[in-house]
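Of the protein chains in this complex, all but one are displayed in their positions.
First chain written, first letter: the chains are A, B and C, and each begins at residue 1.
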C-alpha cells in the first residue's frame, strides 16, 4: 500500500485520481497540490483527499507520502522531479517527461543518482488493447514489425498553458507525438535503436505559435518505420488509432471513436458524452470505460506492483528520455526539411536483429516472390532466379 | 474490506477471482471451494488463496469470511444460498439465480428472512458500455424505449454439467437468455411489468436434450418488447450485442467481436486469443480487457460498495427471481406455441408510464405522421386528419 | 434491347428509372405513367422519356413497348398486372406482389395462363453483397443454414398511400417484411417449405391503423428459422442488415449505415445526404452507390438477361406469391397470439434435406458435443455416451 502526493488537478490529475480511487484500491492519495490553493481545496473535497497545498515542495516533502505523481504542466516537471528525487520519494511523471532531450537526461540522471523508483506515465502503451497487441506481437504473431502508425488527433488541449509554446515546449508533437512515438517504439521493439526522423509540421488553423498538425516518420536501425500523426485541427471527436504491419500479420487498434458503442439521439441527453466528443445529438460514439481505455488503470497497477516487487516498470524515465530525443529531432527536421539524426547520449538497447526476413526459397535456383490464387482458381507463382535476378511467373 | 468464500473454480470462478484480485483491491478471497478437493487446492495455489475445501457448508461457515460468492453449477445454487443465509453471510449469486421461478422465489424469501445482503451477479448489465448506455437512456437520450434486442451466441458452454438439462435447468435460454432478458429489462425499465412471452427453441445441432438455439419476445406492460437471441450453435466466436430503439434514439453495443481490436496473423501466436474465439490464424478479434468488458469489475465494485453503504446493489435476488419467471414462461411458450403469461407472484415494480408517445400535433386539425427532406431537396409532410382519419401529404 | 412502360413515378419509379438509365444501357423506357398527368410529364422531362400518360391501360398497351414495370401503389398491382398479361407483355412487378396471398395467386395464375415473362422485383436479394453471400452459402461455406435474420427499419415510408392500410395492405410488415422474408428464404433455400409463423406487431408511435413495428419468426420444414424485423419507428437513418448462421459459418451484411463511408461535418453540405438519413451535420454515413447497394442494378440485369435467354429470373411471381402467404400468416399470428400455419396452395419446392447435421462421432461409444482450447491452453472434450446419454468431459 502506497501513500501518494498528487501534483496537478487539471484533466490529467483528475483522470489519474479517478483511476487510483476506482476499484476499491489499497493505494491512497494523501495530499494534492495545485497552482491555486482554491483549486487544490476543491479537488481535495471532491475526491476525499486529506490535505491540499499550492506548494510543490511541501507536497513532495510530506512525511506521510512515499510516492509523488507529477501531473502538472510540462515546464514544471523538472522542478518537481528534482525536488522529489531529493526527498527520496518514488516518482511517477506524466508525459512528455521533459521539454527537451537534454532536460529529460538531466531528470533521468537525477532519479538514477538518487536511487529512487521512477516511472514514466505513458498511459497509452498500457491500454488493455495495446498490452494484448504487444503480447501477440512479442509472441511472433506479426513476424518482424515493418511499420507502426500511431495517430492521435482531436480539437486541441483543454488548458491555456498547453497552447503556449513556452510553457508546453511545443505544440501537437509535444502533446501527443510523445504517445505515438512510444507506442510505435514498443511495437517495433525497445531494443532497436531509433536512427533518424523526417517531419512535416505546420500551424494550419489556430492563432498560435506552435504547430497544430504534424506527421513524422522515425526510421529504426532494423529498417522499421514508426509513423506519428498528431493534430489539434481534427473534427469529429478524438481519433486514437494504431496500425501495425509485420511480415506475417497486421494489427489495427481503435481506442476511442469506434469501439462497439454507437448511439443516435435526436434530442441529446443534456450533458457530457465522452472526452473530446463534438456535439451531443445525431450519431455519437461514447466510450464505455474512459479511464480504462486510456490505459490509466493498467499503468498504475504496473507502477505500484513493480514498486512492491522492486523491479522496473514497463515505462521508465529512460523511455521518456528516448521519446524526448526523438521529438527534438522531429522539430529539427521540420525546420531543416531533411531527415535528422536522433541523438541518444546513452543508448542502452540491444543489438539489431539482423535476420533477413525477405528471402523465401522456392527451389535450388529461385527465390519465391509471391504465390496466389487467381480469380479463375489457378495458382500463380512469381519467382526470382538467384543467379540472373530475372523475375518470371508460373501458372499452375 | 471484505473477506470472501469463493464457491466454484470453473470458468466463472476464475473470472470472478481474476476480477477481485486485479487492481490492487482491498477485498480478499480467504477460502475457495470446488467439488473436487484437488481442483480447489490447485486453484488456491494459483491465486494465492489461504484455504480450500470440497465442502460447501465448511466454506460458507468459515468464521473469517463475511461474504459468500456462489459460482457453482445451477443445481447447487439453492443449497449454497440457503446455507449462506443461515450462516448470516452476505451472498452474491451467479446467474441464473435458480433452476426455475419457484426455486428463485424460495431463495429470495430465505435471504430476505435472514436479512442478509444479496446481490445477483448479472455481470452483463454492468459492462462499462451497458452502464453508460443505461445512463443515457435514463437521461432520456432515446425517448421512450420501444424495443431492446440482446443477443449472446457462441459455440456452447465449457463444462459437461451445463450440457445436461437436469443439472443446468435447461439449455441456451437458461445459460444466456438470463443475461439477455435482464439487459433488455434494464433498458425498458425495471418498474415496467413484463407481461407475456412467445418463444422458439430447438435443438438444431447437438446430441442433447436441451435447446441449443432460441429466440424469444417478452412484451412489457407499456408495449415495449425485449427480444432475446441465444445459441450454442454459433460459429466464429462469441457474438455479444445489444440493440435498443426508442422514440428518439438508438443504441448499438458490441461487447466482444468488434470492439476496435483487429488482428490478422498468418502464423498464429501459439496460444489463447480470447474467450470463445475460433481459430488462431487469419483475422482475429481479440478483446483487450476481458473481465472488464464482461462487467465483472464494475459488478463487484457495486456489490461491495453497496454493502459498505448499506444499500441495495443494482441487481438483487429479486431481479434474479423476475428473470427466472420470464425464463419459465419462455419454456412454456416454446412448448405450447402460444404467447404465455409471466407469473410474477410478488410484483414490486412501479406504475406504467401511460404517456402517449405517438401523437404529434401538426395543426388544429392534423396529426403529423412524418416530415422528411426528399432527394430533390423539397420537404414532404405526411398528415392525418384528426376527425376523418384520412392520411394525406403536402410537398413544400 | 427492350422497350419499357414504367408505371409509377414515386420513389420506387425514380430508383428504377435511374438504375435503367445509368450505365449507358441498351434498354429504354418509352412511356411513363403516373396517377396525375402532370407528375408523369415532369418525370418524362426529367429523364428524357418520349411519352407520358395517366392511364395505366394506355401505357401497358402502347404498341412499341414489350415490357411493363409495375412501380405503383400496392392496391393497383393486380389491375396493372392483369392488363399487362392480357396485352401479352413481359411484366416486372415491384414488391410486395399483392395485398394478400389469394390476390397474389390470382396474379400468378394470370401471367402463367397468358404465358408472359414475369419477374418479381425483390431488389434486396439482388444486392451485390447478398448475391455473393448467397453464392458462398450455396457453395457450402456456412454448412446448413440454421437461422437468418433480416432487418429493415427506418422512419417510415415516403408517400401518404403507404400509411393508409386500405391502399397498402398493411403496415411495416407489408412494406418491408416482404424483403426480409424473401432474403431469409433465399439463404435457407427456396426448396425448403416455410411451415408456420409467430409474430408480434404493434402500432407504437404513429396515429395510424397499421402496425409500425413488428418482429416475426418463420419456421421452415427443415427446422431453420427466418426472422424478420421491421419498423417505421427507427431513429438514426435506415437500418438494413442481414445475419445468417449455419452449422459451419456466419454471414453478416450491412447494406446501408455502416458500409465504409463515414463523414463528420460541423456545418453540413446544404442538401441531401442519403436515402432516409436523419440530419445533415455531425457523424453521417452516406452510401456511395445507392441504387447499386439496394440491388436495382443487378435485379434488372437478371430480368432482361433472363428474358433474352428465355429462362426464368431468380425471382418470379411464384416467389412473390410465397412471400404474400407468409405475410398473411404473420398477420394472423399477430392477432391470434399463436403460431399460424402458412397456407401455400401450390407448393413447388423440393424435398426437405433430411441430413442429421448434429451428430459428430467421437469414438464407437460417444458423440462429440464440443472440443475447445481453454485459457490455460489445455484441450477440453465434451462427450455424450451413445447408450446411456450421459454427458461427460475429458481434459487433455
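We take it that a contact is a pair of C-beta atoms (placed from the backbone, for glycine too) under 8 Å apart; a residue touches a chain by one contact, two chains touch by 3 or more.
Values in this document were obtained by computation on a predicted structure and should not be read as measured data.
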{"item": "Contact with the hidden chain (one of B:284, B:342 or B:383)", "value": "B:284"}
{"item": "Given C:271, C:350 or C:389, the one touching the chain that is not displayed", "value": "C:271"}
{"item": "Of C:121, C:142 or C:205, the one touching the omitted chain in the full complex", "value": "C:142"}
{"item": "Among C:104, C:178, C:297 or C:333, residue touching the chain not depicted", "value": "C:297"}
{"item": "Absent chain, residues of chain A that touch it", "value": "14, 142, 146-147, 149, 153, 155-156, 158-161, 163-164, 198, 200, 202-209, 213, 215, 217, 219, 223, 225, 227, 231, 233-236, 239, 245-250, 271-272, 275-276, 337-339, 357-359, 367, 369-370, 372-377, 380, 382, 384, 389-393"}
{"item": "Positions on chain C where the hidden chain makes contact", "value": "22-27, 127-133, 136, 139-143, 248-255, 258-271, 286, 288-289, 292, 297, 301, 304-305"}
{"item": "Chain B residues that touch the omitted chain in the full complex", "value": "235-237, 264-266, 278-279, 281-285"}
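Here is the rule we go by: only the chains that are shown with their structure count from here on.
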{"item": "Core chain by centroid distance, with centroids computed from Cα atoms only", "value": "B"}
{"item": "Same-residue or different-residue interface between chain B and chain C, half as cut-off", "value": "same"}
{"item": "Centre-to-centre distance between chain C and chain A (centres being mean Cα positions), rounded to whole Å", "value": "48"}
{"item": "Cα-centroid distance, chain A relative to chain B, in whole angstrom", "value": "36"}
{"item": "Approximate Å spacing (C-alpha centroids) for the pair chain B, chain C", "value": "33"}
{"item": "Interface hub residues of chain A, defined as touching at least two other chains", "value": "264-266"}
